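Mind having a look at this structure? Questions to follow.
With one protein chain removed, the remaining protein chains of the complex are shown where they sit.
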Amino acid sequence: MKKDNRFKNSLIMLIVTIAVLFVLNRILDDYKLRILNLCGIYITLGLSMNLINGFTGLFSLGHAGFMAIGAYTVAILTMPAHMKEMNFFMKPIMPFLANIEWSFLPALIMGGIMAGLFGFLIGAPVLRLTDDYLAIATLGFAEIIRVVFTNTQSITNGALGLKGIPASTNIWWSWGVAIITILLMVFLIEGSYGKAFNAIREDEIAAQSMGINLFTHKVMSFTVGSFLAGIGGGLLAALLGTIDPNMFRIVLTFNILLIVVLGGLGSIKGSVVSAILVTIAMEALRFLDESINLGFIELKGIAGMRMVVFSLILMGVVIFRKEGLLKEN
Amino acid sequence: MGNQGLLQHLANGISLGSLYALIAIGYTMVYGILRLINFAHGDIFMLGIYITYYGVLFTSIPWWVVFIFASIFTGLIGLLLEKIAYRPLRESPRITILISAIGASFFLQNFGIVVFGGRPKAFPIPDVFNKVVKMGGVSISLITFIIPLVTLLLLLGLTYFITKTKTGMAMRALSKDYETASLMGIDINRIISITFFIGSFLAAVGGIMWGIRYPQLMPLMGAMPGLKCFIAAVIGGIGNITGAVLGGFILGLGEIMLIALLPKLTGYRDAFAFILLIVILLIKPTGLMGEKITEKV
Partner (left out) sequence: MLKIENMTMRFGGVIAANKFNVDIEKGQIVGLIGPNGAGKTTIFNVITGVYRPTEGKVIFNPSEVERDITGLRPDEIAKLGICRTFQNIRLFKELSVVDNVFIGNHLIIESNVFSSVLKLPKYRKEEKEMLDKSIYLLEKVGLEDEKDSKAHSLPYGMQRRLEIARALATEPQLLLLDEPAAGMNPQETRELMGFIEDIKDEFDLTIFLIEHHMEVVMGICEEILVLDHGSLIAQGDPGFIQTDSKVIEAYLGVE
């Protein structure tokens, strides 16, 4: 009875969401559509980090690295040969990559798989560390990825970045993936494995004494999280059309962390709502950074102000409201 | 590479290592007591440089007085940072306080962009430091020698402070066993404030010398040295001051030598520290001089 109700409610929610997206897709201009796309992508990214940091209680700061892997995989796999030739004018691309041209879906999945694979390879040694060390090691890993991508010119085009990535991401891709991710998270967390993740977060020693293999479960959570981060990165690359290694600095991880913390660590609903709010707010507060002309008066923006506001929000939330702004109690 | 080249690199490596060591001490002292990675430490270092910059350029105070006051002032900022961002969270889960530390770091960086502007500025180097010393056929700038010397003096002072003074001993007691020490009537808040002051003070001294050595100032300049110095502290064994110094030198010398011996890998310079970190953590998770802590069940 209760279960049927939930199914019915979810179905209604789903239909309403799709209808709203359909309408928005028709009426919004390009700029606003882009923000709507970003909302969907950040839902996926926020949830992927929440899985690792919120549900499993690991403290990973490597998200930007996994996103970079996903973004570059999608870009290189989907760009047509002549586009690659134009991009790689400093140093030609490796021959076996030059003529590859996949369609978006397999490229996106490949992006996720590559990120997940790296998550697995990195996670296996690094997840033996405890929280602080894990944070710094994953942060280090993300930096290494960025440095490597800057230097491997014949694969990534180095610091020049890649331009002209086919713009495949639209509302249906970004939000479709977001909805699938939400469902996946709900099912995962409700199930036995998700509960085991929660147990690890609550008390590692007790979890282990109840027969939970800490290491395999942590690696599992970390790999799934990095897979989703890679998918998010791939969607982002195909939305923006241009990527370069500097996009994937720590700031990017910080933005996602902000979403997770505002929404509440370990809250799916919270992450979804806060992904939308933060993405819109980031755009809405852009005026803080840039000058805007109101016709009669020009307001001078100050570069950096937006991030000052956001970092204050982040600190305010953790200091004054630890459960997150949006988590219901 | 001849002997002369090697000498040059060695001198550079030691001076960079000294700077890393000075900053790493701040990380290790704070971690020793609070078990907190003070992510904002690198940005405190950046503030120290900017404060000195404005002091030298916009006042008529002699440069050496500015240096001293700027370091003290930066120390006070560090103390304030702890009061605002960390103290309210002392009893909270570790992840919360780490997030606050990251927030503080980003706040300081962007505050820097807002107040100091994003464009690079040139550090006003007092003429004294522009001298070049000729040694064994190579010319090495004077500052390359001054840096290790100042570092050595500060280290001696710090060692005296933590081994011989009452406050220093309380500090060590607190990092050995927080709970017991707090029951012994040690004023924890005061000790923690002093720890943050010393750490930030040393970071500022390091920052000033950094500014003389690498005179380009940017609001984000603290991020990378900050991360690297934390790594230095971890490599040496976090919580251990000697370890932090050792880690600083290993990292500084290692970086310079990597570029000197394998110029092709110059682009990977910033990755070197992180790779070293991951290797060390896997081989000896407690760092070279760290002690193992077992959780009570």
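To keep things simple, chains are lettered A and B as they appear, and every chain counts its residues starting from 1.
Methods note: a contact is a pair of C-beta atoms (placed from the backbone, for glycine too) under 8 Å apart; a residue touches a chain by one contact, two chains touch by 3 or more.
Model, not experiment: these values are computed from the prediction.
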Touching the absent chain when the full complex is considered, from A:L21, A:L127, A:I212 or A:L288: A:I212
Touching residues on chain A - with respect to the absent chain: 184, 187-188, 191-196, 198-199, 202-203, 205-214, 220, 224
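Following the convention adopted for this analysis, only the chains that are shown with their structure count from here on.
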Distance from chain B to chain A - Cα centre to Cα centre, in angstrom: 32
Chain A residues within the chain B interface of the complex: 53, 57, 59, 125-126, 128-129, 131-133, 135-137, 139-141, 143-144, 147-148, 150-151, 205, 250-251, 254, 257, 261, 265, 302-308, 310-312, 314-315, 318-319, 322
Chain B residues touching chain A - in the complex, by the definition given at the top: 31, 35-37, 85, 88-89, 92, 94-100, 102-104, 106-107, 109-114, 118, 219, 223, 227, 230-231, 234, 267-268, 270-271, 273-275, 277-278, 281-282, 285, 295, 297
